[in-house]
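A single protein chain has been omitted; all remaining protein chains appear in their positions.
Naming follows writing order (A, B and C), and every chain is counted from residue 1.
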Amino acid sequence: MTTTTQKVTLAKALNMGLRKAMEDDPKVLLMGEDVGKLGGVFRITDGLQKAFGEDRVIDSPLAESGIVGTAIGMALRGYKPVVEIQFDGFVYPAYDQIVCQVAKFCFRSQGKTPIPMVIRIPFGGGIGAVEHHSESPEAQFAHTPGLKVVACSNPVDGYWMIQQAIAAPDPVIFLEPKRQYHADKAELDDSVTPDPLFSSRVVRRGSDVTVLAYGPTVKTAMKAAEAASGEGKSLEVIDLRTLSPLDMAPVFESVRRTGRAVITHEAHVNLGLGAEVSARITEECFYSLEAPVLRVGGFDTPYPPSRIEEDYLPDLDRVMDAVDRTLDF
Amino acid sequence: MTTTTQKVTLAKALNMGLRKAMEDDPKVLLMGEDVGKLGGVFRITDGLQKAFGEDRVIDSPLAESGIVGTAIGMALRGYKPVVEIQFDGFVYPAYDQIVCQVAKFCFRSQGKTPIPMVIRIPFGGGIGAVEHHSESPEAQFAHTPGLKVVACSNPVDGYWMIQQAIAAPDPVIFLEPKRQYHADKAELDDSVTPDPLFSSRVVRRGSDVTVLAYGPTVKTAMKAAEAASGEGKSLEVIDLRTLSPLDMAPVFESVRRTGRAVITHEAHVNLGLGAEVSARITEECFYSLEAPVLRVGGFDTPYPPSRIEEDYLPDLDRVMDAVDRTLDF
Amino acid sequence: VTQPGFGPDLAEVFGPAHQPSSDTGPLGLVQLLTPEGERVEHPDFSFGDGLSHDELAEQVRGFFRDMTLTRRIDVEATALQRHGELGIWAQLLGQEAAQIGAGRALRPQDYVFPTYREHGVAYCKGVDPLLLLGLFRGVDQGGWDPRENNFGLYTIVIGAQTLHATGYAMGMQRDGVVGTGDPERDAAVVAHFGDGASSQGDVNEAFIFAASYNAPVVFFCQNNQWAISEPIERQTGIPLYQRALGFGFPGVRVDGNDVLATYAVTQAALQRARDGQGPTLVEAYTYRMGAHTTTDDPTRYRLSDDVERWKLKDPIARVEVYLKRNGLADQDFFDAVAAEADDLGHRLREGCKAMPDPQPMSMFDHIFAEETEELRLQREGFATYLESFEGARA
Partner (left out) sequence: VTQPGFGPDLAEVFGPAHQPSSDTGPLGLVQLLTPEGERVEHPDFSFGDGLSHDELAEQVRGFFRDMTLTRRIDVEATALQRHGELGIWAQLLGQEAAQIGAGRALRPQDYVFPTYREHGVAYCKGVDPLLLLGLFRGVDQGGWDPRENNFGLYTIVIGAQTLHATGYAMGMQRDGVVGTGDPERDAAVVAHFGDGASSQGDVNEAFIFAASYNAPVVFFCQNNQWAISEPIERQTGIPLYQRALGFGFPGVRVDGNDVLATYAVTQAALQRARDGQGPTLVEAYTYRMGAHTTTDDPTRYRLSDDVERWKLKDPIARVEVYLKRNGLADQDFFDAVAAEADDLGHRLREGCKAMPDPQPMSMFDHIFAEETEELRLQREGFATYLESFEGARA
């Protein structure tokens, strides 16, 4: 790794982060479908099998439960498996192994056999794909005790967070906004010290409304803040980054100042992260709230055909609309 | 079916309801592990294979994905499969088939191939069982568009709701509070007209605090209301009954009167049903609320060893405590 | 007391565990028409018995036509994707014989559960090829009516459909349409899947359920040697058809580039199922000549000379040679098929471009057979929201 800064995409940043983690710790293994020669369908593991060999970058048979289940065994043997689920919609065959095994080994063994393991999931929509390729399954994992769930939203976080997740002693569901993989480049400076993994971050200061987002919707929230400022409205934007545990302190601090909050995610609104965040804000900031927390998310419909996905996904207009509604409340 | 009333347990009521549904519609099939000769580990299907034969009450190989997946095929062929998942914790191997297939066939085919199917799940704790036998997975299913999720709390509802779920043209996740199976008996009158399946119900009138519950916690809420009345506090108790869709009208009406709400369920609080209900109440009844909606649920820990499960589960004391906190807020 | 080397060498005892997956097993690769267009005999399977010379000629010409039109569908769709009319396309290039052989062995009452690549089988089942494009264009998730064509919607979650197929077959058993001996009545199901899919738990559970209930289902695996970038060797060390032996039902490997053999073997397997003799695994040994999908780049993981070698086994060329050499078809026939293919291509191009985008509001339709109040309100809310932009957006 060089410490000279360079401009990279999220895909490249994750690739660099994985490479760094593998260089730093020989116990780190990558496993998944097509992660080897192909470098993954999104090329996140590009070149890593060539660099670290087939024993450390493992192309697996086509079976997600098998991937996660065997990764558990490797973790028990002292390895740190980083598994790639090819698309969000294909994590479900592994769901049983994740919620009944990965999440429970540490508790079941009273701490004797923790499972340090990372499950990388490209998530979210907006890439014009077919069914099962644009899901947002985070709430289901966040609801499960024993799992930690994080989502990166930009190249710099991607580079650091993947390394922190791999270094963490507990299982981490690592969500990558696939729509952002090749979208924007950011300056990467290897010499800075990153924020802790399980912390949310205020990414734009503001005073009228607090807008909460994570993963792909952070960009949307920032655009909304930009547009709002043009209309004289000052939005504070917080990138949650960690979905379980939630780091609510900065959120409470912000809402106590603004009195208004909007949360946006691509997942279905019903029982999405917004529900929990809304409930917690209301419990903690009841007397500071000028309006109920508003939720802008994917509708409670299956993810629609791609030609209308942009209508399904929360966008700048829908976030602005919620901002106006909370201000007019 | 006789129309003379009789006192029955929830287990018996469900058994009678299944028998009635099979008598009324020859397309109804039961399938699951040990549902045949054994009548299920809880005896809910007791005697049904004897009565309707092995073609209609089907003992399956030991594979939940296989059970749900083949049931989908039978539904496509015109049958109405009612599958039994032996315990809540064992629904996860079938999770992929449920959320990616059962939930999506109707939408995917633009209504051409709906999946009328019932997935029965004994859920909740309090029976002194080992790991995986006391889970409350409802939130994960309620978060999935395309599924309808209901929970019965008493013998009379059990008898009617199972028949209504089977008659419904859509897939229904049918949650049965296993702790109640053999607990209390109730008078069953076959001649009355039951409430619609997807409706919640006020089970006790009150004016100070609205307590929301479903499945196993309804009994807890009623006990709390009883105790509270002794202390001069009047609790209104609502049995949600339907978890997706939620029937919020009676809830909003109630909270507008009481200004205070407590919701209790055995599922983990974090992203449990209480989060969604709290968010919706706050969105709809913001100016009526005297205090934030409080949530009393299972802690955000894996379900603990049975010797301390009663400490994990919401009980009368913890509901009362929340009631006091909302009144003192 | 434990000593190294104690006990016999199990490999010896049980016979060699692993055989190269190119091995064709005890039955040999069932082939009835060589890549050179020569008819060959097989001890167990034959094509054309009981057919007159003309009937046989007509049927083989039919196969040629089916495969040619199927390939044209594939070529046009691939081009449409390149021109941005489709978001993605799953090519079947090279698998025409496997699909037409399997598709033509079906009776109307037989039901098919496809993957996302069974364009040729869909064509045999009478699905308008234009409807196949909708899913890849992103305007729907499958526009045809499974009930009309007895052809299910494409399934994208690998392997899931094999369980649906098995359950559907169990339904047929309960409907009394298995083993009655009435050809108009007896029915069976075909579950399509790929070599990679054979590793999914669902597929193996489907084998178990089908065997346990003796369900009338044919498991038709197109072993095209690749699961995206992963070669068949990652999934299995022995020929895939032998998987069935571990579950107690027959498996057979057929030359998937030989339409006559695929037809004969599939039909035999289907008849076995219809007769109530239970499931069969058919492994159609073929090759994915194109990319996994139009978004894939095979040069990253496989050598082009593999592809070159398989070009010599082209499923259509061998039939053309056979027809010509034996004078079973004249030039007029080939010209007519070519013309028909051109018309089809034209229709697909025009039809695809004409496919309208769905209405945004349609995302709220058909989530349930019985809509919920919740969804009705969400739909209305979104409609009102959209209206607030009229003018603004226009």
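Throughout what follows, a contact is a pair of C-beta atoms (placed from the backbone, for glycine too) under 8 Å apart; a residue touches a chain by one contact, two chains touch by 3 or more.
Since this is a predicted model, take the numbers as computed values, not measurements.
Enquirer: Considering all chains of the complex, which shown ones does the missing chain contact?
Expert: A, B, C
Enquirer: For the full complex, which residue in C:R39, C:R107, C:K324 or C:R347 touches the chain that was left out?
Expert: Only one of C:R39, C:R107, C:K324 or C:R347 touches the chain omitted from view, namely C:R107.
Enquirer: Which of these, A:A168, A:L188 or A:V277, touches the one chain of the complex that we don't see?
Expert: Of all options in A:A168, A:L188 or A:V277, contact with the hidden chain holds for A:A168.
Enquirer: In the full complex, which bits of chain B touch the chain not displayed? Write them out.
Expert: 33-34, 36-39, 41, 59-63, 65-66, 89-90, 92-93, 128-133, 270, 299-302, 304-309, 311-312, 317-318, 321
Enquirer: Across the whole complex, list the residues on chain A that are touched by the chain not included here.
Expert: 29, 55, 60-61, 63, 65-66, 68-79, 81, 93, 96-97, 100-101, 106-114, 116, 145-146, 148, 168-170, 198, 245-247
Enquirer: May I ask you to list the residues on chain C that touch the chain which is not drawn?
Expert: Contact residues on chain C toward the absent chain are 1-11, 13-15, 17-19, 27, 44-45, 49-51, 55, 59, 104-107, 181, 183, 186, 199-202, 204-205, 208, 211-212, 234-238, 242-252, 264-265, 267-269, 271-272, 274, 277-278, 280.
The rule we apply is simple: only the chains that are shown with their structure count from here on.
Enquirer: Looking at C-alpha means, what's the farthest chain from chain C?
Expert: The most distant chain relative to chain C turns out to be B.
Enquirer: Roughly how many whole angstrom separate the Cα centroids of chain A and chain C?
Expert: Distance between chain centres: 36 Å.
Enquirer: Provide the C-alpha centroid distance between chain B and chain C, rounded to the nearest whole angstrom.
Expert: 41
Enquirer: Which residues of chain C are in contact with two or more other chains?
Expert: 140-141, 157, 201-202, 367, 374-375, in rising order.
Enquirer: Where in chain B do residues touch two or more other chains at once?
Expert: 65, 93, 96, 100, 107-108, 145-146
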